[in-house]
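One structure is given here, and the rest of the page talks about it.
All protein chains of the complex are present and in place, except for one that has been dropped.
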Amino acid sequence: MSADTAHMTDYKFKLSNNRLGLWLFILSDSFVFGGLLVTRYYLLGGHRPELDQMLGLIVTSVLLVSSFFMNRAETAIAHGDRQNFIVSTAITMILGIGFLVGVIGFEWRTAPFGPSDGAAGSVFYMMTGMHAFHVLTGVLFLFVVLRNGLRGRYSAERHWAVEACANYWHFVDVVWIFFYPALYLLGTPAG
Amino acid sequence: MDKNKGAAYTQGLITLVVLAVLTGAEYGIAVALPSLWVALIVIALIKAAIVIQFFMHIARVFREEGGHS
Amino acid sequence: MKILKLGIIRGVIAQIVGTAAGVGLVTGLRALMGLPAWAAEPAAVGGALIGIICFLAGVGALTDWWKWALGEEVEDHHGPDPRGWERYFGVSVDHKVIGIQYGVTSVALLLVAGSFALTFRTELVASGIQFLSPALYNTLMGLHGIVMIAAILLGVGAMSNYLVPLMIGARDMAFPRLNAFAYWVNVPGAVLVVSTLFLGGFDTGWTGYPPLSARAPLAMQMFFLGVYVVGLSSILGSLNIIVTTLRMRAPGMNMFRMPIFVWASFATALIGLTATQLIGLSFQMVMIQRLFGMGFFDPEKGGNVILFQHLFWFYSHPAVYVFILPGLGIVSELLPVFARKPLFGYKWIAMSSLAIALVGFLVWAHHMFTAGMEEYLRVPFMYATLLVAVPTGVKFFSWVGTIWRGKLEFPTPMLFTLGAVVVFLFGGLTGPPNGTVATDLHLHDTYWVVGHFHNTMFGGFVYPFFASIYYWFPKITGRKLDERLGKIHFWLMTPAFWVMTFGMMWIGLLGMRRRIADYDPAQGFDGVHLVLTIAAFVLATSILVFVINLIFSVKGGEAAEGNVWRSRSPEWQIASPAPEHNYDRPFKVVGEPYDYGLPGSTYVDMNPAMAGD
Partner (left out) sequence: MKHFIVVGVLVIIVAALVSMGLGSIQLMPTQASAQAVPIDNLFGMHVKVISFLFSLIVVFLVYSIVVFRRKKGEEGDGDHFEGHTGLEIAWTIAPLATVLYFSYLGAQALAETRRADPQAMQVNVIGSQWSWRFEYPELGIVSDELRLPANRQVLLKLSSIDVIHSFWVPEFRVKQDALPGANMVKELRITPTLIGDYKVRCAELCGLQHAYMESPVIVMEPAGFDAWVIRQTALPTDPVDRGALWAKQFGCVACHSTDGATIVGPTWQGLSGKQETLTDGTTVTVDADFLHTAIVSPDAQVPQGFAPGIMPKNFGDTLSAEQINDIIAYIESLK
């Protein structure tokens, strides 16, 4: 066994640990979002907050497309396509920022209620706020990956950071898959 | 991702298209048939399953052997 | 400066600076946004948050991740820690050092929380107000609860951190840095929780139910934040335990050949990983309601106070299984050693831990039978609650099977193990009357519940924790704790404890409410309370004996070489204290863990032939 292959075996062993760890973290975190969904149905039931449908559809699409580019970035680095990896990561990050601007910059400003206006306000700002916090951390993670990627830290054989970032990003997307109907589509608008 | 590069990219694109179609369907149902709320939940579950399987590659965690491939 | 070499000193200084900076930052931001600049509560919360982060940065728990983010290569272990006591006051990634850090912090917090209890127990010695104002009484009572909970969580962390990697033959935990982070995050959390004493206190008890907690003084926020941070530690620690157990076992150790404590620890971690998030969420929601005027639990804004209780108990009931399961694991671990017999029904005991953990997720609403929750939930939750008795019963019967026809020895760890069995038995048996809704209508929120709860906590955590300290102290230090003092500890503590809980339960049934600073003399409880207080002081004396024993035995105890208890477990097959990387080479599991009495059998082969040799 050469030192190099020993190193690689060690890396692969840790990679498996890391994967399991990340999934457990995701499982744990999903309980927070589950709790928020429970809160939403407990307090609002068959009503939903009065929100801008068009904006909702736009931010949902932005996040969905960002997930696609995230996956593209991971596929690229796994096949050693550095150029494509850098571009896709950058696009993902820009879309993520776009999502934040859409939710915080527009939806929070245009919503017909503030955080202290009734249960609908509480639920809406808490759910979007908690999700936006996760998007923000995801954007920071993307920034780190992009910066280290530009310095050539990742290769087809070793790119756990990219995989972790991608999985985290997709998880944030999965959360929104449930939050979008819960906030925008299900039930009748509350007065 | 036990495929060549091109196939992997194509798979990503197909996933995106399917998710986009489902999202459109969600919006359509919410506007046209609000009483069909069960469908919205089912679609959300399907979308989540698709992302977990094809973007997050959950199967990798159950593989004994580590390594990116 | 030499003192600055200690991580904890740097951390505390950073926390103080960070808190001040946070207060300034919030005030500045408010001024920029055109709000009145000074508002105590947002400033305090902002300060506390930034203080926590600064503590972690100062102590050095974030250094490696920061380097990683900057793109530098970092190794899991950075070479040996400083020798001597200094290493316990800074960041170490060695699971044994972290385990000891957890353990010492836990004992320290147990003493703090216990002294709170003694203080208000003295107040209760007679009806009428003696020396504590109701405000201070309520604060001390709430702090006793939450500091004990933190101490128990840390104690659980101590046992699982120190033992699990050793028992499964791993060099360390799966994520050593995360492990260190999970320990150190507790320290600023504990500082925040205790700071409530100096910030006006809080009068809600540890449960922090709104709307009372939404109206409580500023200290309430520090309480919520502190508990949130301790919860974070519990989540990350659990994650580490699960990955370590699933991925780092020695060759030949399949899941059903693990030492039984590892099963208990694993089941515990499943709860800690997931349910803890919901107490975090519920506390966050009250914090945010107070900060931004949101209305989750404010009826006037469309909120609902029951929602909080659902979220809160979804963690806080399973939490008691987090407290007891490791303890029950210790009991299962030690009985075979001192009975010199196999553990009766290994698989059943292992599975019963898992069953308790899983059923534990389905019973939270039994804390809310009288709370005015949805009526239709009461009966299903009663059935689910009583189901917990079944796997718990399996454990008891199996323990009896284990010692039956053994060759029993009674050194101090065995005394505490047997004590745990009897005390937890009574705690468990007094559970069902709370579980059947009709009787709970009377029992809820009385001293009966206080007695029942203390029985489960002493039987499920305190006794096994002491047993484990007496048992593994030689492993940790290479010296034994004094046997005579250990026996005095046990024989003082046990009768005092029984007097205390019996008395509590009895007056509880007769109408003594819990969480009251004073009681109606007409109810005639003065005499019983006097006895309870005396018993509490005897119990405290026994703990003092234990602490003295600890302090003297670390340096002056009888030297303990090798396998002092003649255990089959792998950690006893190596030198004490365990070497830095535990085992020189991976051992191989060749037999069952508890085959005592089977001639010629061994559990582990410490020097297996390597595949390539």
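Each chain carries a letter (A, B and C) given by its place in the written order, and its residues are counted from 1.
What we mean here is this: a residue touches a chain if its C-beta (ideal position, glycine included) is under 8 Å from a C-beta of that chain, and two chains touch if they have at least 3 such contacts.
Treat the numbers as computed from the prediction; the structure is a model and nothing was measured.
Colleague: Could you tell me which shown chains are touched by the chain that is not displayed?
Modeller: Counted over the whole complex, the chain not pictured touches C.
Colleague: From the listed residues C:71, C:211, C:252 or C:586, report the one that touches the chain absent from this view.
Modeller: With C:71, C:211, C:252 or C:586 as choices, the missing chain is touched by C:211.
Colleague: Just one of C:400, C:548 or C:575 touches the chain that is missing; which is it?
Modeller: In the complete complex, the chain left out is touched by residue C:400.
Colleague: Using the definition of touch stated at the top, determine which of C:255, C:408, C:544 or C:575 touches the missing chain.
Modeller: From the options C:255, C:408, C:544 or C:575, the contact with the absent chain belongs to C:408.
Colleague: Out of C:39, C:74 or C:390, which touches the unshown chain?
Modeller: Selected residue, touching the omitted chain: C:390.
Colleague: Out of C:425, C:560 or C:606, which residue would touch the omitted chain in the full complex?
Modeller: In the complete complex, the chain left out is touched by residue C:425.
Colleague: Mind listing the chain C residues that contact the chain we can't see here?
Modeller: Missing-chain contacts on chain C: residues 134-135, 138, 203-205, 207, 209, 211-212, 215, 299, 303-306, 339-348, 370-372, 378-379, 382-383, 386-387, 389-390, 393-394, 396-398, 400-401, 403-410, 418, 421-422, 425-426, 429-430, 432-433, 435-439, 441-442, 444-446, 506, 509-511, 513, 515-520, 522, 592, 594-598.
Throughout what follows, only the chains that are shown with their structure count from here on.
Colleague: I'd like the Å distance between the centres of chain A and chain B, where a centre is the mean of that chain's Cα atoms.
Modeller: Whole-Å distance between the two chain centres: 15.
Colleague: What is the distance in Å between the mean C-alpha positions of chain B and chain C?
Modeller: 40
Colleague: Roughly how many whole angstrom separate the Cα centroids of chain A and chain C?
Modeller: Taking the mean C-alpha position of each chain, the two centres sit 33 Å apart.
Colleague: Inside the complex, what are the residues of chain A that reach chain B?
Modeller: 11-16, 19-20, 23, 53, 57, 60-61, 64-65, 67-68, 70-72, 75, 78-79, 81, 156-160, 163, 166-167, 170-171, 173-174, 177-178, 180-181, 184-188
Colleague: Quick check on the complex: what are the chain C residues that touch chain A?
Modeller: 69, 71, 174-175, 178, 235, 239-240, 242-243, 246-248, 273-278, 280-282, 285, 288-289, 292-296, 301-304, 307, 310-311, 314
Colleague: Can you check the complex and tell me which residues of chain B touch chain A?
Modeller: It is residues 1, 5, 8-9, 12-13, 15-16, 19-20, 23, 26-27, 29-30, 34, 37, 40-41, 43-44, 47-48, 51-52, 54-56, 58, 60-61, 63-69 of chain B that touch chain A.
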